[in-house]
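Removed from the display is one protein chain of the complex; every other protein chain stays in position.
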Amino acid sequence: MEAFLHQVLSGLATGGIYAIVALALVMIYQATHLVNFAQGEMAMFSTYLAWTMIDAGLPYWGAFAGTVALSFALGIAIERIVIRPVGNAPVLAVVIVFIGLLVILNSVAGWIYTYTIKSFPSPFPGGSVLGGYLSRHELGVMGVTLGVLLLLFLFFRFTPLGLAMRAAAQNPVSSRLVGIRVGWMLALGWGLAAAIGAVAGMMVAPIVFLDPNMMAGILLYGFAGALLGGIDNPAGAVAGGLAVGVLENLSGAYLVGTELKLTVALVLIVGVLVVRPSGLFGRVLVNRV
Amino acid sequence: MTAILEVSGLVAGYGAAPVLHGLDFAVPQGGVATILGANGAGKTTTLRAVSGLIRPAGEIRFAGERIDRLSTEDIARRGIAHVPDGRGTFVHLSVEENLRLGAYTRRDPAGVARDFERVFALFPVLQERRRQQAGTLSGGEQQMLAISRALMLRPRLLLMDEPSFGLAPLIVREIFRIMRAINAEEGVAILLVEQNAGLALELASQAYLLETGRVVVAGSADALGADDAVRRSYLGY
Partner (left out) sequence: MTAPSARQWKVAGLALLLLFACALPFLVSSYRTFQLTSALSYAIALLGLNILTGWNGQISLGHGAFYAIGAYVAAILMDRWDVPYWATIPAAGLVCLGAGFLFGLPALRLEGLYLALATFALALATPQLLKSKHLEQWTGGVQGIVIMKPDPPFGLPLDQDQWLYFFALAVALAMFWLARNLLAGRIGRALVAIREHPTAAEAMGIDIAFYKSATFGVSAMFTGIAGALGAIVIQFVAPDSFTLFLSITLLVGIVVGGLASLSGAVWGALFIQFIPNVADQISKAAPWAIYGLFLIACMYLMPTGVAGLVRATAARLARSPRRP
């Protein structure tokens, strides 16, 4: 029983990271109805930016804030420069551009920072809490997840810009008719996604170590979480991310062992897509063929 | 009387084939003009060209300024509110959020608050339902919401695309009564596209009859309504 509880709690902690990645995916999905395959590499690249700042002597939270801001700007730039030209292209073209972006970010990171792994600091003190069930870092990650979710909720619910972004995602034509610059709302969505992804990267790097391929598996679980919770619904995506984290831990401990983690994610993704494409809390998102 | 909207030689369409072949029309300052015509005559296309949703050729002047090269967003910001066909409400947002979006470009919170009062006075049912999702409103209520959202922009010109479409006659009467009030009391000019020619001619001072993308008859609304030949062959009543 104790072991089980331990698995659940630490699953919730990793799930928190998946939840943040899922949130980032939702940002772009809501705005453009696209799934950003390069989300993981964007987060990885942001984490390297944070590493550079810390390496240059910036205090952790200063580097954290700087990285989030810089990632936000980079996300907007990517939308404007890379994604905008294929805005109305067929899905295949858009997916190919995403993959191109993924590959470029991965290789540029490898080029600049090499492929050797680096350690990345945690802002939280070492040691464990709750009678050893959780490390302080894991607890901190959960707090950060909830913080990000709360901030996003406040932003979308109570600010005019947040309302405009929701409107632009829902009905671009009507949005333009009331004077909302829809193109910029999409770019903002990318900026937010990049900033949120950066948080995920900085939270996971102390656990998995920093290297250009660190996000691949995490992105996959982020996908699974977002799909499970409903990829158009931020709260659902967070719930999905947490659930997937727990599922991963339990299946690792009691079913298939940790060596098949990614296969579990594959099965989850295909399963959700086939059985309940709108996720548990989402509106219908897949047009059946 | 000067015109707030002057359109000359308007050519527009979707893809290669134009739907409109050189329209000339105007909406008088503070007045109501209507464009009548059968399905497919190009009425909706005309409104879409004015608000920049499709890129037109020709000249469109609003309050003396060329707007035919501006983006929809900038045209809206100059004070043209467009109530599109199908109403264009944000169905997943609440009534209040829809109205707040209408005032998105405005930077005078006090004025916006007054305008909330104003549209709630015009359509009390919207106040009752302000927290409700717009998609759950009835057709008539959605049309009221669409008009209110347009008013929140504090427009100088209102483009209305078939406000009577799909509504019960009683509600249509009510909506036309309110449009008349908006026009008379606040001086908002209206360009109205309608299938229901009788109602439209009652409200408008100027009327244009559109046939396959061309203005075939233009004149005062009274003259068009009185012309038997026009009535029989085009208006069908």
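In order of appearance the chains are A and B, and numbering begins at 1 in each one.
Note that in this section contacts are C-beta pairs under 8 Å (C-beta built on N, C-alpha and C of every residue); 3 or more make two chains touch, one makes a residue touch a chain.
Note that the coordinates shown come from a computational prediction; the quantities given were computed from them, not determined experimentally.
In the entire assembly, the chain absent from the figure touches the shown chains A. Residue in contact with the omitted chain (choice from A:44, A:141, A:164 or A:269): A:269. Although one chain is not drawn, the whole complex shows that of A:96, A:117, A:207 or A:235 it is A:96 that touches it.
Of the candidate positions A:37, A:51, A:72 or A:124, contact with the hidden chain is made by A:37. Within chain A, the residues in touch with the undisplayed chain are 34-35, 37, 82, 85-86, 89, 91-93, 95-97, 99-104, 106-108, 110-111, 115, 216-217, 220, 223-224, 227, 259-263, 265-266, 269-270, 273-274, 277, 286-289.
The working rule: only the chains that are shown with their structure count from here on.
Contacts from chain B toward chain A in the complex involve residues 51, 53, 71-73, 76-77, 81-82, 84, 88-93, 97, 100-102, 104-105, 149, 153. The residues of chain A lying in touch with chain B in their complex are 160, 163-164, 166-167, 170-171, 173-182.
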